[in-house]
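A protein chain is absent from this complex, but the other protein chains hold their places.
Right, subunit A next:
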């Protein structure tokens, strides 16, 4: 090896170490709920990752895609995951490659599902499931949760419940992360809400309890559980309790994620419905309009959620 080659290789190692440091700091901030700071580290990693040798880049891109996904920046997560998937698919199959490829496919599947590209989501997630070993319980639970949410979004509620329960049982039997157990409980609460079935409140409160204990009460993930609890309580006609939970979630989302975030729109739709039910038509219309403008920005005009909400806004403003 010539001195120049040795220098280039050394510089490459240093760059990888620097990016890993950015990723670790970003992941730490994300875990603490400091999303703005986490984004700054993710952006720095994003700016540097393309200067890394292609052979080492894929692993870093998987981690970066995971960080962007955790920070709820799904378009960026998708872009990084797409860049990682091609070299990983070409690489020879071995356990470490399979694990990275499964992670990246879960990210692609989840973002595709959010964009209502359900066939693409299903294809990525089933491919991921086939790559995960039976003994890799945490990864298996992640894929099962993603398949469960896809089932819920496409109206296959029984399948969704089976996937969530499988994931929960994997985590309970094999000692997975408490936060993932909270995810499974959160999703079971959401499914009970979608089906109009009992049990939603119990699951949502269990998720809040686990996550508050682990992350503190003002974390955006706790706010996500509060929002589900609010939706469940609203469906049961417990309007005051529902408004309290939804307003608490809304405050955290606005503060930590920004006023034009998708989570804010979801809270506003739930609160608007409560306003409408209690005769506050003007307030309901204002909230629906705000939610629509956020969802248009985040999802685009063609998304089914945007079309449904636009119809509601059209009907409420036509009626007032």
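Please note the rule applied: a contact is a pair of C-beta atoms (placed from the backbone, for glycine too) under 8 Å apart; a residue touches a chain by one contact, two chains touch by 3 or more; residues count from 1.
Throughout what follows, contacts and distances are computed from a predicted model.
A chain of this complex does not appear here, and its UniProt-recorded name among "Anaerobic sulfite reductase subunit C", "RNA polymerase sigma factor", "4Fe-4S ferredoxin" or "Secreted protein" is "Secreted protein".
Note that of A:29, A:52, A:80 or A:107, the residue touching the chain absent from this view is A:107. Only one of A:76, A:124 or A:193 touches the chain withheld from this view, namely A:193. Considering the whole complex, the residue from A:250, A:266 or A:294 that touches the absent chain is A:266. Note on the undisplayed chain: of the listed residues A:127, A:153 or A:251, the one touching it is A:153.
Contact with the chain not shown here comes from a single listed residue; of A:63, A:201, A:243 or A:290, that residue is A:63. Touch with the hidden chain on the side of subunit A covers residues 20-21, 23-24, 27, 30, 59, 62-63, 66-67, 69-70, 96, 99-100, 102-103, 106-107, 110, 136, 138-139, 142, 145-146, 148-149, 152-153, 176-177, 179-180, 183, 186-187, 189-191, 193-194, 221, 224, 227-228, 231-232, 234-235, 263, 266, 269-270, 273, 276, 308-309, 311-312, 315-316.
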